[in-house]
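All protein chains of the complex are present and in place, except for one that has been dropped.
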Amino acid sequence: MKYALYLGCTVQTEQYGYEASVRTTMPRLGVELVDMTGVSCCGFPPFSSVSELAWLYSSARNMAIAEGMGLPIFALCNGCHLSFVETKHKLEHSPELKAKMNEKLAREGLRYEGKAELIHIFELLHDVVGKDKITAAVSNPLEGLRFAAHPGCHAIRPSRIGRPDDPENPKKLDDLITWLGAEAADYPEKIDCCGSSLAAASGKTVLDIAGEKLKAVKRRGFDGLVTTCPFCFKVYDNKQRAIQATVGDRELEVPVFYYTQLLGLAIGVDQESLGLDLNQSPIDPVLEKIGGK
Amino acid sequence: MKPVLVIGGGIAGIQASLDLADRGTKVHLVERTPSIGGVMAQLDKTFPTMDCSICILAPKMIECYRHPNITIHTQSEVIGLEGNVGDFRIKVLEHPRSVDATKCTGCALCSEKCPVKKPSAFQVGLGQRKAIYLAFPQAVPLIATIDREACLWFTKGVCRTCEKVCTSKAVDYEQKENIVDLNVSSVIVATGFEQYDPKDIGEYGYGRYKNVLTALEFERLVCASGPTGGVLNRPSDGKVSHNIAFIQCVGSRTQTSGYSYCSASCCMYATKEAVLIKEHEPSSHVTIFYMDLKTFGKGFQGFVDRARSHWGVEYIRGRPGEIREDPVTKNLTILYENTEVGRVERLDADLVVLCTAAIPHRDNAKLATVLGIGQDEYGFFANPDPVASPVETDRPGIYSCGSCHGPRDIPESVAEASATAAKAAEDAARAEGVA
Amino acid sequence: MTTPRIGVFVCRCGINIAAYVDVPKVVEYAKTLPGVAYAEENMYTCSSDGLNKIKEAIKRHSLERVVVASCTPRTHEPLFQATCEEAGVNKYLFEMANIRDQCSWVHMKEPERATEKAEDLIRMAVAKAALLEPGEEPEIDVNPSTLVIGGGVAGMRAALSLANQGFTVTIVEKEPSLGGKLRSFDSLFPHKQKASGIIEPLIQSVTTHPRISVFTESSVKSVHGFIGNFDIGIDTKKGPESLNVGTIIVAVGAEILKPKGLYLYGEDPRVITQSELELMLRAGGVDSKRIVMIQCAGSRNEERPYCSRICCNEAVKNAITLIESGSEAYIIYRDLQTYGIHYSKLEQEAKRRGVKFLKYQAERPPTVSACPQSLRVSLYSPTVNEEIDLEADLIVLSTPLIPISDAKELSQMLKVPLESNGFFMEAHVKLRPIDFATDGIFVCGTAHSPKDVGESIAQALGAASRASIPMAKRRVRTAAITSQVDQTKCSGCGTCIDVCPYNAIRKNEKGLAETIAAVCKGCGVCGATCPEKAITMHHFTDEQIQAQGLAALEED
Partner (left out) sequence: MLIKKKSQKIVDKVNAEACDQCGKCPSSCPVTARVEGFNPRQIIAKVALGREVDLMKSQVIWTCTSCLKCKERCPEEISPYDIMLALRRIAIHLELPHPEGFDESAKVVAETGAVQQPQLVRTRNKERKDRKSMGLPPAEKPRDMAAYTETLRGILEEGEA
């Protein structure tokens, strides 16, 4: 199990908790991660609204690097993963476009064949590593905790070009949570969007949308929200204070985790190396419940 | 004069058979299930007159059964066809009932005593039947049949209770399948349709949410002879439902489902079902979500106007985006847009009924091969010239009527059935040398 | 005379009756009634099992009268009567009590009283049954020939089928030539084949068929007689003709509304109807740049509360033709009636080809105003949620099919009904869409209701099948429930003749009234009106009805 690790802008430049928890947990499950050198932004979203060509070029470029390494790309971010899958899909269906890309890639001495394989963290943990390995690795089961899974829009849509889980009834993140000894439950707002892409147009609406979901999660008696998407995490965790202000509810406190952080806690990784101190949401009560190192 | 073969014992097949039999032609009526009657036998009432469906159908079923010119082959399928118009040689495979038709009186004592329960196809899975059973109370012929996949004797070699309790010694575990050879002048295909399975439209939660039903399931729920005796006890908790919503065009008018056509009867049967709810309980709140109200049939517009003004059924133009279920109460919330005002709203409902596409029957391909006739891009039997020859397939002497060649309502099916009878009569006359 | 042995069969109708009526109690009660020799209950008396039970009981208990207490005679009486006959009991010795539709269904909330009422209804039926008399059904010969009224596509197709089956057919068409409305059509949806391509060969085979005779510019003037034996009077261009036929098919078609004053129609030549557009297309097309079509022009409103079924599809079809010839086409609709496979495809093609669709609401119909250069259509589009103004060079109104002007006259001549919108009314909307309640007369095509060519042809073939049944058998039985005039009481006043809706009573040589049994439908109007009480209604005699009434009033 060897993969080319693609961080993407958001993780690499600010969501260190996600990166750290991935780097510390994966090897313990027998997943070898190789850093990609010379990579750049996947192009989504910065280019998708400006120039389709620039967007596709950016993704093709990074996939070309992975092809050079001969490894499948493990993209941490839902957005990056979708961007790669979509680009691969588009170039597969347009030889002309592919040729045009390669012409441009040549300037950096790169070439995109279309062989690059992609893997999403759900697929890697749920389908490749699997239940047996994960449950076996759990030394500190997260019993008595009930988490709301938030797979994130881009992990499940658009299903037509292939996403890692069901677009209307995603279950993999729930499974992953239960494998850690915690409880996961369906809730009507599960596949609701965090709203983050609206930031440029209307920051307040983002907080509204995110706030509604956090309220639901709290109302339905969850101990916290779990995701693997840096964009969603940014809104729900980093911006939770702002959300409280916007929805006018100071009590709206919902602990938010990256799944890999919980995974780390369950398999006995120390909190420091999971970057848990970077979570801005009030996670300490949950950490106390979990105990461990 | 040679007999005519009619395939399918629904209302279309029944009508075609009766027309021919009444004019003196011998008919072989082949039905794949244990009883004739088809989907119409499962309906509660029929629009726009609100006749009790089985009540108007049962006499015709019995008439078929008692008609000296009609031979009914149930649990049977056509497995071979050779020859040409005027002289088709047919092979019909009769599957064993494991019950002697000449002895069974349909008293149902056997199914009463049978220990094995299975979901009843007639009740669309909402109710149960035994391993030995009568398809439904008015089944024709009223003869028990054994489901060999379920029967303990056939699966585990034990039980034989039915044999013990049967007073007329009708149970016959040894019964073999039987092949009947027929020589007919024409063939009439009336095999009907089936319902689209809305599981694939995940946002509506069918299969996940207990209180989301298909319209056919609802017909059984609202029917006096249904599993709840016509009381709208919803599946999740048996609570009587007062807020009920219907969603049109589920699977139909949908490129992504593969059924991009309008199923033609849903707007009206939904209206009928809405009126039924109001008749049962006028205080109920009933909403129908539609895209275009298809009121093109005789009396349809008046029926919808009455449903709206007299019964207070609410019609909203908009196809809901999503149905949500409260994890605790199992109540449903519909996310929809009233497209006539451009407003996004939510509607709470105890029960949601999906009006699903009428799609080609899964056996069509097999039958098309046996008969050597064509299918359209969806799988319905094809009429090369639907305008000039609306009931003719691409093979002379083989005709199609009813919903096996596209969505049809009952009167259209009946009219077409008579039409195929006329075509068959013309073939016979030609064979007789009538110039 | 001794009261005959009566058997009573009480149906549970699953739970339809049994859930509200205490059936076992009712059965026990029935056993106590005078003349009742046997009574039992059945789960479904109409099931083959139930019917066998009746036959067995008749034999075992040598029953002479049979009473079934169940649902409605409308659907089930023939079945039970036939069963009695099979067991050797004349069908007119059968009586039915409707304890479902008229009892259990209407008294769901008061089971005790429902049970009482069921007992009352059965007591009444038994009282009548005791007085029932056997009836004989006269058999009449059927002339194996058909009159088809209307030489449009439906009429011709029905005629051709019957002729091919070996029957002789006469077509009466009021226009100078066969073909009907289709003559004025350019192409036909859904496959856009030329209308002429269907009409011409049909006319060819009809006019050359040895068993079909055609009267054009002719009309039916009189209809007498009954199934098997209708006497028809026709006005032809060569003068009056008369013929005798066994069956009649009504295929008179429909007319197309010309909506004077609506959307400037009749005031501005640039506003036309869909059928006028057809003629223009047939003549080679239109050169207008932008055409706007308005649906439901004169239909689905107070005056004509029905949808005309074909207008949307015709509009879509013509819009495609116009787009093909380089015009721009808009369709302004309320609910697009593109039903079924072929029309759905047509709609999708139109959208692909660039036909623009705009919805309007009945409450806010579009308005049309004339400018010198062009016309303006103003509408509120609920889907775009905006007021929209469209400049148009040509406005096409999709107007409904309406009943032919002399539909009423014909319906009276044939003694068949029209429905509220003026189209011919079939015997049963669901299961007898082509039959009239009057035996031997059938309907097909747009005379029945708006429909497209394929549907009309299907109905026409269907009518041919229905009509062929009595003609193939050459004989039919008529009901024995008829009136009979007591010649000793009749004063010859003729009141009965005036009121009889079926022309079933005539004056005989003695100047006294007498019933033509084969024509009489047993409606009873004559019996009720006869001042001399000279008329007896068989199966509904005064004695029988009185007995029933008295039984109803009995207290027990």
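Things worth noting here:
To keep things simple, chains are lettered A, B and C as they appear, and every chain counts its residues starting from 1.
Keep this in mind: contacts are C-beta pairs under 8 Å (C-beta built on N, C-alpha and C of every residue); 3 or more make two chains touch, one makes a residue touch a chain.
Everything numeric here is computed off the predicted structure, so don't read it as measured data.
Although it is not drawn here, the omitted chain touches the following shown chains in the complete assembly: A, B, C.
Contact with the omitted chain, checked across C:177, C:242, C:325 or C:385, is made by C:385. Annotation: of B:45, B:234 or B:253, B:253 touches the absent chain (contact as defined above). When the whole complex is considered, the residue among A:93, A:107 or A:250 that touches the unshown chain is A:107.
Across the interface with the omitted chain, chain C contributes residues 348, 351-352, 354, 356, 359, 383-385.
Interface residues of chain B facing the missing partner chain: 203, 249, 253-257, 291, 317-322, 335-339, 342, 344. In the full complex, chain A makes contact with the omitted chain through residues 7, 9-10, 12-14, 16, 19-20, 23, 35-41, 43, 45-54, 57-58, 61, 104, 107-109, 153-154, 157-160, 167, 192-193, 195-198, 200-202, 205-206, 208-209, 273, 275, 277-280, 284.
Methods note: only the chains that are shown with their structure count from here on.
One inter-chain figure worth recording: chain A and chain B are separated by 47 Å, centre to centre, where each centre is the mean of the chain's CA atoms. Averaging C-alpha coordinates per chain places the centre of chain B 25 Å away from that of chain C.
If you average the CA atoms of chain A and of chain C, the two centres end up 66 Å from each other. Among the residues of chain C, none is found touching two or more other chains. None of the residues of chain B touches two or more other chains. Listing the residues of chain B that touch chain A in their complex gives 202-203, 205, 208, 324-327, 333. Against chain C, in their complex, chain B makes its touches with residues 11, 15, 19, 22-24, 46, 48-49, 51, 55-60, 62-63, 65-66, 105-107, 137-142, 224-225, 229, 253, 260-262, 264, 292-302, 305, 317, 339-342, 376, 378, 380, 385-391, 406-407, 410-412, 414-423, 425-426, 429-430, 434-435. Of all the residues in chain C, the ones that touch chain B in their complex are 14-16, 19, 43-44, 46-49, 51-52, 71-72, 75-76, 78-79, 82, 161, 164-166, 188, 190-191, 193, 198, 210, 300, 305-307, 309, 335-345, 348, 361, 382-383, 385, 419-420, 423, 428-434, 448-449, 452-455, 457-466, 468-469, 472-473.
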